[in-house]
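One protein chain omitted, others in place.
== subunit A ==
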């Protein structure tokens, strides 16, 4: 391996192109994301940020006629190697989706879903995982008395935190978040943002957001996407206060997007 640079990058993307059918959705993307860092992807709709997020745990495999060219390494392993077990990959790279998608089962069963799928049967052990995950997602106090109630009865913000707890229950290394607060009200958004700040102690978080203030509030580093390419990557406060590229400045000052 040609790992010359001594970095603590957990995700290394090199010269990545991505195609839907014949359409090139990502062009020549290269990016390193460090461990325990919150990394934000910003940019206008259709610029490829969600596509790149879905490349990272191969959720795009589910969409027919998509193609990846280039190299994506997570913890030093090429995740598009034919021998890679996609199920294992997704276990260590979890996703929180744009729209909260709790399963229509109980709160407890939602959180226990992943661990059960991975073979944990012991009730006591499951209970411990559920409690720990719900505490980490700052939801425990709100739901501890109604773990057997249906998850669909929770408010939107609670549902999203439940989905975060559900991801944490399988103990991933990396958590991908695809506009996790776009369906939430401002108070619920604030709670999720506070949670993201907590998360980076134990996880690497990659977050796609439309909201530049949100990127500024939660992330350490930010990449700006335009038309499938990364225009600029930098420390978040640098990127917002002292952009190097004209296009970045135009975007963050609201000239387009």
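As a convention for this text, a residue touches a chain if its C-beta (ideal position, glycine included) is under 8 Å from a C-beta of that chain, and two chains touch if they have at least 3 such contacts; residues count from 1.
What we mean here is this: contacts and distances are computed from a predicted model.
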{"item": "Undisplayed chain, where the name is taken from the UniProt record, one of \"UDP-glucose 4-epimerase\", \"Cell division protein FtsX\", \"Phosphate transport system permease protein PstA\" or \"Electron transfer flavoprotein subunit beta\"", "value": "\"Phosphate transport system permease protein PstA\""}
{"item": "Contacting the left-out chain in the complete assembly, out of A:68, A:84 or A:105", "value": "A:105"}
{"item": "Touching residue (missing chain; options A:95, A:136, A:158 or A:219)", "value": "A:95"}
{"item": "Chain not shown: contacting residue from A:29, A:163 or A:184", "value": "A:163"}
{"item": "Touch list for subunit A against the chain that is not drawn", "value": "57, 59, 62, 64, 87-92, 94-95, 97, 99, 101-106, 113-114, 117-118, 150, 152, 163, 166-167, 170"}
